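Left out: one protein chain. Kept in place: all the others.
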Amino acid sequence: MDSALMSRGVKRCPTWQFILWLCLFGGVLLWGVYAILLIWLKGLNQTNMNDNYGFALWIWADLGVIALGGGAFFTGFLKYVVGKDDLKNIINYAVIIGFICYSSALLILAIDVGQPLRSWFIFWHANVHSMLTEVAFCLSCYFAVLTIEFIPLILENRQIDKVPFFHNLSHNMHKVMAVFAATGAFLSFFHQGSLGGTPSVLFGRPFSYREGLLIWPWTFFLFTWSAAAYGPCFTLFVTRITEKVTKKKLVKQNTIDLLAKISGWMIATYIIAKIIDTWYWATVTAPSKGFAFMDFYSNNPLYGIWILVLEIVVCGIVPAIILLTPKGRNNSVALFIAVTLGCIGVLLNRWVMVLQVVAMPVMTFDKWVMYIPSWQEVATTILPVAYGIIVLMITYRYLPIFPQEQELNPNP
Amino acid sequence: MKIGRRSFLSFIIGGAAGTALSPLAWKSMDDSSIWSQNWPWTPVPADGEVSHVNSVCTLCPGGCGITVRKVDDRAVKIEGMKGHPVNDGGVCILGLSALQLLYGPTRVKAPLKRVGERGEEKWQEISWSEAVAEVAAKLGDLRSKGKSHTVCSILDSDKGTVPYLFGRLLTVYGSPNFIRTPSIQDSYELAINLMHGVQASAGFDVEHADFVLSFGSGLIDGWGSPVRMFKANSNWKDSGSKVVQIEPRLSNTAAKSDKWIPINPGTEVALAMGLAHVIIKESLYDSDFVNNYSSGFDKFKQLVLDKYNPDNVAQITGVDSSALVSLARNFAHASKPLAVCGRGQGKTQGSLDEFIAVHALNALVGNINSEGGVWAVPDPDYIKWPEVEMDSVAAVGMQKERIDGAGSETYPYARYLLNRFSGVVNSEEESPVNALFVAGANPLYTISDSKAVKEAFSKIPFVVSFSSYMDETAKNADLILPNHVFLERYEDVPMPVGLQKHVIGLSRPVVKPQFNTKHVGDVIILIAKALGGRIADAFPWDNYEACLEETLGDKWESIVENGFWSDPDFKVPASEEAFNTPSGKFEFIPANLKSPLDFSPVTIEGSDISYPLILVPYDSMRLANGFIGNPPFITKTVEDTVLKGKDVFVEINPKTAEEIGLIEGRYVDIRTPRGKAKVRVHLFDGIMPGIVALPRGLGHTAYDKYIAGKGINFNELIGPVEDPVSGFDAAWGIRARLTKV
Partner (left out) sequence: MKKEVKNEKAKKYGMVIDLDKCTGCGACMVACMSENNVPFKEDESNKLDSIAWMRVYKLTNGKPFPEADICYLPRPCMHCEGHNGHAPCVSVCPATATDYNHETGIVSQIYTRCFGCRYCMVACPYHARYFNWWDPVWPEGMEKYLNPDVSPRMRGVVEKCSFCFHRYQTAMNKAYVEGRRKLEEDEYQTSCAQACPADAITFGDLNDPAHAVHQIAKPDLKHGGRSSNPNAFRLLERLGTNPKVYYLSSREWVRRAGDNYLKKDKTVKKLH
């Protein structure tokens, strides 16, 4: 019955199967919603955050999903601004993934603040010196752009498209999409950057503090760079998983190869910059504040030097090498390992830039403080995953996301 | 319908503008944020007229002047009173928290009569007249049976009009059993009594001392009048005076001192004698004082030289003999040296030998009744009521021996021996006490060997508590006649502890009584009147306030005006007239003492085989450990290495911990000959190996949820050790064992 909503000429799983999965992820989603209600009604005492961990799991999740969602702006940038037209075959998916990531980020922020009803004070009483103000402005604007990019896709649904108004609207929107994509890319450069600035302007926190250029610390650029580098990894990662689940090839190898190659170059250059940044920080910035490099990685049960090796070598240099070699890109296992490592790498980077920053003692008589999130925090962090999967399930089922799907999967 | 580029853009812009212009979204956003700023469950304190009232804090014997800030009829803040002779503007953590006691949930709100079992907390509210009638009936009944002497009162003080009213009632009723809670006051008073031949409290001219030698006294941990001691300590820093702290644990006092000398616990007396040895041997003593105003010096000298040479003392105390010698020289060479004793906050009496030895040290350097020294300060004698006229019952009752044995053949020197109380009661089939009044005291919590005290209380047929709060004693009483708290009542507060001048403070009603409580003085007067006859005659006042005003006489005006009265002319007599001993001189070895002193350290309870460690208490300003349960504000300041959740930590040296295989935070059972408890360990480098230290002031079982159930009460783990001469509780610790759980 719901086949009337699907695009013509594509095959989707039976309705009962679809609903079964929907219920499964819907259950997870509801669990998260329950946790959200608890938090809104009873307050943030429902979490294991505390005065040392003012930023914790959620802020990491925010930074993480925004970095992973970077595939949207960077692919858009490559397609509409640079003119890599091949990417049109994956851009829809990139936009949807981006939309999911950004809407999740906003939702998490609304749970994370102590007084969500006053969140708009950030606009009303804006402090131009604050990186978070910059984040808030760019993030909301970019989310609006993503929504605008998402709408024409929805309008392409077979039934909606039948309505002449929506058909024309969609047509018109497509025509101006380049403008939005360019705007989005510009906004993204800024908010990814200001997210990078968020920990690094903290001159009271030697672990995250970075010197920089004008008003921007180096991580401003590093965060944008890493989002552009690793975001496409996540797009490729999700595409690959979708292909596995649907047991279909959805995007042609040349498109995948192009995105992977660009990602590889971005990761390679990013990692070089990151190494230089780390070197300078370890040998110049930190000692000037009285810290030896190893102070950041010792006397605590978790944060050892392994974390830096994992981030730079295993999740940076290794995927860069795989993605830069044609053989690596063409081997589907190697490619999948590379994009997975890339995603882990950028998540790890965001983790240390949030959690290790606050875990580390600054006053000499302070101690490292460890933290384990409460189930409410975990539930609300998993919620976006379930939500994302549901959105992907629905959009994949009812919208013509992959232009090459029919061609690659001719109906029997 | 066809949409062109233009109409598309106008659609977008129009839609956006329409939404933005509609007031609904903006208004609800604004309203919701305003609502979040005025949540009805977040209180908004009412504004009003601000005023200030001067009064006196009675939460400890410190006697600080306070200024209470009021807004209309609410007391909102307690501050130290500027210009007060004790604390001049400073105030301690407990005094600052008093409003939480005044307004707190732990108040007893009306007279209560027990209806369930003891301690079951089933109460019935009764009227004041019923309450007074009940007490009077009970007392009348006992008296008619010739058992007036089996009535007993426990109070925190024996100075001032309220204790005097209690004493007067007991006397004219016919009971000698007025008991004051124990403290080092007892030991100091007795030492002075024996060595000076006068009844007086010890006053310390700490402000002028330039070398303070403290035998474990918590000079800045709440010893003496705490705020005054803090101020003195700061003055010592400014003036360069030296402080030497002798104790086995790095207390705050030790940490702030110029020199901390760890010592084997309980051996301070030997160290004092060792110092005397050096001072005498090297002729560093004040020969004017010793030759002209003392007696028994030769005997003392002989004893000291025979038994306490530095090597012997080093053996006993663990203090290096060369350190001992140089300490003795420094002490004697200082221009105004002062030696003090009484461990921690001075809440346990200690052995008489120790006080005599330390007082003798002061005498050797000639600082008795002199600037920077120890003064024998007699009570200000402003309470001049007419002698009571006893009837025959009273006369007979007053001839009976005291329950606690104080003043008897066996304990001729002691005035009060609360530490013996439970032993006496428990040793007899039928309780020798038939009625007990408790005011300003909480013996069920504060007296050592809590189990025995509780047993004793359970045997006493009639227990009346005058407590303002539902403390452990009140909870186990038959009748609670709640007193106003000090912020609601008049009361004279004479003689802040350790002060070397005469000061009388006046507590006054800062706010009107919050509940249906009554001044304990009024209740005593009402009971007396209800008993009638000579008893009623002894209380000619209409009420307590009238009594107080009459008692203070010409001081009343000025004390009301200033909040305190102090005697500018107060002086202690010169050495020629100071001593009222048989010899008329200061007596190194008191002639009045029938049994000889041997100045040897007190052996504590427990065998070192089954109990390899030694448990000592420690005191902290952040734990009110006597008078009152810790108010929530203070508990908030307690470190998480002292109390975590409901668990208390014992301090132990890392070396000792390693030997037993303990790590930081580990749960252990602590066992002593008197009790057992589950605690956690905190490794502390500032404590001598082999010792375990537990804070006092935790482990309440009464009061409210903010106070009760946190940690354990030290008194459950220790029992008294009787000083052979005085009968005081000389225990300074108890042997203990830790086992992992």
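Lettered A and B in written order, each chain numbered from 1.
What we mean here is this: a residue touches a chain if its C-beta (ideal position, glycine included) is under 8 Å from a C-beta of that chain, and two chains touch if they have at least 3 such contacts.
Predicted model, so just to flag it, every value in this text is computed and none were measured.
Of the candidate positions A:13, A:113, A:160 or A:245, contact with the unshown chain belongs to A:113. When the full complex is taken into account, the listed residue touching the unshown chain is B:637, out of B:292, B:610 or B:637. The hidden chain makes contact, of the residues A:18, A:34, A:265 or A:291, with A:291.
Touching the omitted chain from chain B are residues 36-37, 39, 41-48, 71, 74-80, 87, 89-93, 96-97, 99-100, 102-105, 220, 226-227, 230-231, 233-234, 237, 250, 252, 255-256, 260, 262, 514, 621-622, 632-640, 643-645, 653-655, 684-689, 704-706. Looking at chain A, the residues touching the absent chain are 43-45, 49-55, 112-116, 118-119, 121-122, 124-127, 129-133, 135-136, 198-199, 201-206, 287-292, 295, 357-358, 362-366, 369.
Assume only the chains that are shown with their structure count from here on.
Rounded to a whole number, the gap between the C-alpha centres of chain A and chain B is 63 angstrom. Against chain B, the residues of chain A that register as touching in their complex are 115, 117-118, 120-121, 164-165, 168-169, 172-173, 175.
By the touch criterion given at the top, residues 1-5, 8, 29, 32-33, 35-36 of chain B touch chain A in their complex.
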